[in-house]
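The structure appears below as structure tokens.
One protein chain omitted, others in place.
Per-chain numbering from 1; labels A and B assigned in written order.
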Amino acid sequence: MTYLSVQNLSVRIKGGGPLLRSVSLDVAAGHVHGLVGESGAGKSMIGRAILGILPKAVEVVSGAILLDGVDLLALPPAQRRVRVGASCALIPQDPLTALNPSRRIGRQMTDRLVDILGWTRGDAEARALALLAEVQITDPARVLRQYPHELSGGMRQRILIASAFAAEPKLIVADEPTTALDVTVQKQILKLIAGMQVRHGTALLFVTHDLGVVSKVCQSLSVLYAGKVVETAEVRAFFAAPQHPYSAALLAATPKYTDPDAGLHPVPDAVIAAVRAEVGHD
Amino acid sequence: MADGRAQVRRRAGLRLWLAGGWLALLVLVAIFAPLLAPKDPLEQDLFAGRLPPFWLTGGALLGTDSLGRDVLSRIIYGSRIALTVAIVSGVITCLIGAGLGLLAGFWRGWVDVLVSRFIDIWMAFPPVLFSILLIAVIGPGLFSIIIAIVVIDWTRFARVVRAEAMAQGAMDYVASARVAGRGRMGTMLREILPNVLPIIVVLLTLEMGIAVIVEAILSFVNLSISTDDPTWGGMISEGRASIHQAWWVLVFPLVTLFLTVLSFSQLGEGLKDRFDPVLR
Partner (left out) sequence: MALLRTILLRLVTTAVTLLGVAVIVFVVIRVVPGNPIAMMLPPGATGEDIARLTALYGLDKSILQQFLIWGAGVLQGDFGTSITARQPVLAMVLARLPATLELSTFALLMAVLAGGAAALTGTRLRETKVEGGIDIAGGMALSVPDFLWGLVLILLFGVLVPVFHISGRVTPSLDLPFITNFYLFESLVRLRLDLTLDLVSHMFLPALSLAIPLAAIIAQLLKQSLKETMHLDYVTLARTQGYSEASVIWREALPNAVLPTLTLVGVQFTFLIGGTVIIERVFSYEGLGNMAIDAVINRDLPLIQGIVILFAVLFTGVNLVVDLMYATLNPRLRHG
């Protein structure tokens, strides 16, 4: 059953050029959908549009974002905020800037449960402790009393992941959650997100530039180029035989760790030219 | 974006013109004071004390003070004192401060150590205390005011110019000038100075505004030249005392002073924006 359905969404810089061109994509409840593209392709913009955190200089031109059948773009801002806050969550890209430096971890994890969702402080704290244990943080009680600067990047990303799952959201947008981390930590974090997703049955929109990551975590994916979806497919089918020439080139350009001698294959200029013409990018 | 920037620049341009216009007018008034002033600013007429301005059945254009002296004439002559203090103390402060800042920032070494140390000490000493002390020691008067301004405010120039000279000195064009065989002194005056000049001009404009206000404050509290001489601060002081009987003695010099101080600072800020490469 489709939980999130983005339909013909177009977004542009106010008084400027388009950022997303009639993007459509569906995420089924409990499924993981990958959103792949080069930097600047607009993949983060889709996540931001869904969560209602587009930059001030950017506006939605047309389209709909259906969350559980309700068009978010048609709701008044306050209602939309409450609805998104209760059913969605974000795992941000950079754990170093995504925690408020002046507040303790405990407050940052529990405040919104208390303030927005009306939990008691005790329930919220118990929940935070359980979640920190689930993301394999040792001595969670101590961590709750600490400040962000006392923790490593990997620890902070675990906390952010725990936080995202705190209110059992139906949909989580993971915006390149491993890009800012050390390579050694990346794998663990990826595994953690995948495991949490399965256990909690949350739908996940996984934004990344790394096809290798998609192959490990996602069930389906959309390939984005210059603000337009050029291909949507099941992961298995995609990796077996990508339909669009750009997707194929992107896949070929992904380094294969299993075959280090294969060399690098950047996306050929001809393919770029063709896809540019197709999406109408100048 | 482009629109907003153009709008900012238009507004900045208007601001520059208004401020510059007022100050230019003031300079002319000061120069031609004897021709413009309707009366002798020192002439007392005890029978014509506290005459209201002309539209309130009075004889004098902007009224007279308690000693019957013509308010307009005193404002006109007062501009001479205000501008003298502004220009003299502004220029001297600028020469000393900017000179030391330039030397320290470009020459570095012991000159820099010495100048920076002095700046630090000066910064730790609150300007108000400094001026109280200085005036107490040198005694009141126009000369002391100028001395006090120079002694206290040279660091405003030195600090900024030093930092700017250091930044410029690190740039490639300076290195290439040196490589091309220009001496140190020549490099400093021909390469560095033109590039820090805009900032110096901005600071000088702002400093003149400060000088005007310092002079006004000190004549307000009777620590400037003798009370007979027409100063805006002195007039304001008298107006403050007789505010319920003769408001015009306070209002007109106050408005003049207000506009002058505002113009200096707006001119300074406007020039800063104009020179700022980000806005350009």
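General observations
Throughout what follows, a residue touches a chain if its C-beta (ideal position, glycine included) is under 8 Å from a C-beta of that chain, and two chains touch if they have at least 3 such contacts.
What you are looking at is a predicted structure, and each value in this text was computed from that prediction instead of being measured.
Only one of A:P92, A:G106 or A:G154 touches the absent chain when the whole complex is considered: A:P92. Contact with the chain that does not appear here is found for just one residue of B:L14, B:V27 or B:L133, B:L133. Across B:A165, B:V196, B:I236 or B:L271, the residue that sits in touch with the chain not pictured is B:I236.
From the options B:L67, B:V111 or B:I217, the residue with contact to the chain not on display is B:I217.
Residues of subunit A in contact with the chain left out of this view: 51-53, 56, 78, 81-82, 84-86, 88-90, 92-94, 97-103, 108, 111-112, 115-116, 146-147, 149-150, 160.
In the full complex, subunit B contacts the hidden chain through residues 121, 124-129, 132-140, 213, 216-217, 220-223, 236, 240, 243-244, 247, 250-251, 254, 257-258, 261-262, 265-266, 269.
Following the convention adopted for this analysis, only the chains that are shown with their structure count from here on.
Measuring from the averaged C-alpha position of subunit A to that of subunit B gives a distance of 58 Å.
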